[in-house]
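For this view, one protein chain was removed and the others were kept in their places.
For clarity, chains are labelled A and B in written order, and residue numbers in each chain start from 1.
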Amino acid sequence: MFDKGKLNELRIEVESWKSEINKKGLDKKVGCTTLSGIPVDLIYTPCDIESFDYKRELGLPGEYPFTRGVYPTMYRGRLWTLREYAGYGTAEETNRRFKYLLEHGQTGLSVAFDLPTQIGYDSDHPMAMPEVGKVGVAVSTLKDMEILFDGLPIGEISTSFTINATAPQILAMYFVISLKQGVQLDKVQGTVQNDILKEYVARNTYIYPPQPSMKLVVDIIEYCSKNAQRFNSISISGYHMREAGANAIQELAFTFANAIAYVKAAIERGLPVDSFAPRLSFFFGCHNDFFEEIAKFRAARRIWAKIMKERFGARDPRSMLLRFHTQTCGCTLTAQQPEVNIIRVALQSLAAVLGGTQSLHTNSYDEALALPSEYAVRLAVRTQQVIAYESNVINTIDPLAGSYYIEYLTNEIEKRVWDYLQRIEEMGGAIIAIEKGFYQREIAESAYKYQKEIESKDRIIVGVNEFITEEIKVKELLKVDPILRERQIERLKRVRDERDKNKVKEALENLRRAVEKGDNVMPYIMRAVESYVTLQETTEVLKSVYGEYKPIGW
Amino acid sequence: MNGIEIVNKVLSGDNRAIAKLISNIENQAPNIDEVLMKLYPHTGNAYVIGVTGATGVGKSTLINGLINHYKSQGLRLGVICIDPSSPITGGAILGDRLRLVNSIDERVFIRSMTTRGYKGGITKSLRDVIRVLDASGKELIIIETIGVSQVDVEIANYVDTLLLVVMPYMGDEIQLMKAGLLEVADIVVINKADLTNSEDMVLAIKENLNSNNGWEVPVIKTVAINGFGIPELINKINEHKNYLLTTNGIEKKRKDRIKEEILEEIFNIVKQNIVGDEKFDEIVKKVFEKEITPHFAAQLLIKKHKFLIFNNCVDV
Partner (left out) sequence: MERKIRVLIAKPGLNGHDRGAKVVARALRDAGMEVIYLGMRLTPDQIVNAAIQEDVDVIGLSVLSGAHDTLVPEVMRILKEKGAEDIKVIVGGIIPDDDVKKLKEIGVVEVFGPGTLTPQIVKFIKEIVAKG
């Protein structure tokens, strides 16, 4: 795109300009890098993207390789989904919160579950007791799910479920209540996280070893591709690895390596790639390095499109679309001067929007201290609304394209991600790399490096290592009332007493047989939850066949 | 706690007292010799198994399997996991215990230790720590050490049965054989046999084995994460133990060990009394300038300090 001769002239000019500045020592940031360690120069010019080829590298929105965006009209056609992760205490409490959020302009729901629910313990298990309702809602039986969605029109909202190891049970419950509400499964919209691989790396809510867990992931992908075609059967997530310390490059690389493992597994199951790939969705974080994050999202779209087209031979363009949800990075929130978090979140969400996200969760400013208060959640939603309705940034698509810096960063990130993918491939793929602790070590190293940079003040965090003022306490902190746990456990006991014992026994027997045979577990789990079999009871059956995962450790 | 109290508590198997005493040994606390002397008559009952091999081959996971087995037999167990410490800061992260945490209770005493700058993959205090566990009534003691090079063979001098753990496709297996670890191993374990066909490795190792005083060193495949091969491994450990018992090998091993230790102690005592000599530098200079030989210098120093050494020794 650029004239060779002119480029050469320019290069000489820029070089001498730079050396002049260096001689005088005017540049005080020599050697600075992005958060992921990409060197950042004083200025970018066409010389930094000399072989720039518009059609090949960017294309038009909605066109391969989708660098500019996955849809032709992007936000002019439809805004991103405002989606705030919510859930705590019991189903009643969360149901109330959902209604509140919908009333305040949120357009999708996102359910957070408590840890026992995520790890397959009923609320009255001794390991579960201290955690019931703490970081999300407790769901042990279908009864809880019925209450959770009471009065909410399942047919009209899209709901996202942050659930992995117990995704089959939770999804089964949701499908069962959808049917009860008269909504056919092919009309149900939403997303289930169902991304177990990153759990071994970051959030650690695994139950079984990786191999059988992968089987369950594919069971859901298969079941949805045949029955719930509008439901995103997996949300392949970099967010949690990012939170655990990964940098932007590692976030993309590990997410895509995992994605490749899932696609391979689904193809091995016999599913044609275009039958399920359009329903794969992604989930990334958005950190502080404004331009790097924007470039990351752009590079991500291009990489995924290439993987799907070139490696897996997808034909349907929808299979090549990287549709993703973004959450501003919780790890950037500070407990010191928490109001400053509002500003951080605003910048991060702006980057996510400029990066072309399909859905966005903005963190509440008090989240470094506890679960967010309603006031803080409202402010977080308002942040998105200011960007969407006041700033006018949505009026044109991918407005930073063509910026020398942005294009340079996009290329550089892409290159570094491919390098990582190559290394993981050589190790034998994502599962082996994870079992060997490769991701875990890389991430822990990055986390430690980041911490050291803050401690040496190579990175400034306002209020933490610079601009420190007297501590201002956040007053309105949400706490989970212990009475909620008592209520949850009471209800669970009642459900256990009142259900039809024979049906329970039969459903569990059938499930066991299906698991042993290697059948898709989804229909069996749906029948089980319908009979009010508890989450833990189904988990125990799976555990008895699959075994339990022991962590990699240090 | 005074000496007698500690001794009594350790003998009764009190975990807190055992733990404290081990720390005192590591920190070379002042009254330590006296306490160890009192414990000494109560030692010699435990059987000691060493588990060595390169990082990440699955030693801890394997030990977890062994613990589960021996625990179910009602044995009282002690486990010592040794990791190297940073030569610069002396710090270390000890992560072996993490793998054992689910299978243990108060009856299994596990202690993580660092080498504290001591070379050879083990810690200087190891002998005494083993004795403490032994005296406290542990019937079986398992020791995990890193074993990759020549210096790491030293662990063999501390244990009755030494397992060398390797895994297929290590790349450095040849290195390992040359490093002499194979020569001191009583049993070779090829762990992670699930990962790939390990037959080649079995053959390669067998070729390099020489029988160990008439004991045919077995090569066993295991998958520590699911327990495959563990029963066979336990059988082999038993066989080796029986072999040592029936051939009087155990007595010989232990006497050799005592001899080794006494000699080491003599060296240490002499050394301790001499390093402080104010003329030491002068003597070094003389040797450096070729006036005397190091051999002569040593004799000179010993002669000079003979009374000091003598007087610093306890009366027996």
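FYI, a residue touches a chain if its C-beta (ideal position, glycine included) is under 8 Å from a C-beta of that chain, and two chains touch if they have at least 3 such contacts.
Just so it is clear, the model here is predicted, and its values are computed rather than measured.
Annotation: of B:11, B:75 or B:104, B:104 touches the absent chain (contact as defined above). For the options A:58, A:115 or A:286, the residue in contact with the chain missing from this view is A:115.
From the options A:179, A:265, A:400 or A:444, the residue with contact to the unseen chain in the full assembly is A:444.
Within the complete assembly, residues 115-116, 118-119, 121, 127-131, 134-135, 199, 202-205, 243-245, 331, 333-336, 368-371, 444, 447-448, 451, 454-455, 461, 463-465, 473, 477, 479-480, 551, 553-554 of subunit A touch the chain that is not shown. Along subunit B, the points of touch with the absent chain fall at residues 15-16, 18-20, 22-23, 26-28, 85-86, 89-95, 97-98, 101, 104-106, 109-112, 114, 116.
Rule of thumb we're sticking to: only the chains that are shown with their structure count from here on.
Subunit A and subunit B have Cα centroids lying 47 Å from one another. Looking at the complex, you find that subunit A touches subunit B at residues 209, 436, 547, 550-551, 553-554. Interface residues of subunit B, counted against subunit A in their complex, comprise 56, 61, 93, 95, 98-99, 102, 225-226.
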